[in-house]
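A single protein chain has been omitted; all remaining protein chains appear in their positions.
Presenting chain A:
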């Protein structure tokens, strides 16, 4: 079969796109957190594990309005790095990849991406994720090992990407039974053209980091911080609910087998 020489994105030629159309902000955003996908029982006799990615130590799937992100955690496992750092604490390796259908414009998965490409969004998101997670993992408990966090962005609606990534990493870390000081809950707020993301640790009542792109006065930033902290606490309750119900069902399953 032949392949075309050059492909054009149909959106380039779109006639009826309303760019000045401000989309209605969906005030009740749907949040869906799960460590596996919900298994609707249809009478089969097979025992299926409920985790999304079976090979991984921990995995999760987060849906925040239209953003869908899956995360898999491998670790702690032996590290191949022999640097001085690795002798005293655990190394964190993060990898984020977009699906070809994640955005309006298709991202060709077969095109090679060079590592020292400066405007590589994936590596920027990786470093932000690391910054957000480093304060909460007990790295000194896993010397000479590394934890791999692998994230697949299935769909991105522009606003919630960073918070979905951090939330999915948190839930997957809990699923992988890696020791944490506290869960990291992240919330993104979008106002006009600026995006504000806050990573919060609810039990310790500490902010792990803040990311902000745009223009704002310091007072406005204070307001945004307060608003985000309140919403983070709600998200934290949702995460707790999921973790506890998962633990209960796992305990029930174990009891059945034993």
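By definition in this document, contacts are C-beta pairs under 8 Å (C-beta built on N, C-alpha and C of every residue); 3 or more make two chains touch, one makes a residue touch a chain; residues count from 1.
Just so it is clear, contacts and distances are computed from a predicted model.
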Choosing from "Distal membrane-arm assembly complex protein 2", "Sestrin-1 isoform X1", "Ribosomal RNA-processing protein 43" or "Sodium/hydrogen exchanger", the absent chain's UniProt record names it "Ribosomal RNA-processing protein 43"
Filtering A:150, A:166 or A:242 for touch with the omitted chain leaves A:150
One chain is left out of this view; which of A:57, A:94 or A:183 touches it in the full complex? A:57
Touch residues of chain A, complete complex, unshown partner: 1-11, 13-17, 37, 39-40, 42, 44-49, 51-57, 66, 70, 72, 74, 95, 97, 99-104, 106, 109-110, 148, 150, 152, 154-155, 157, 257
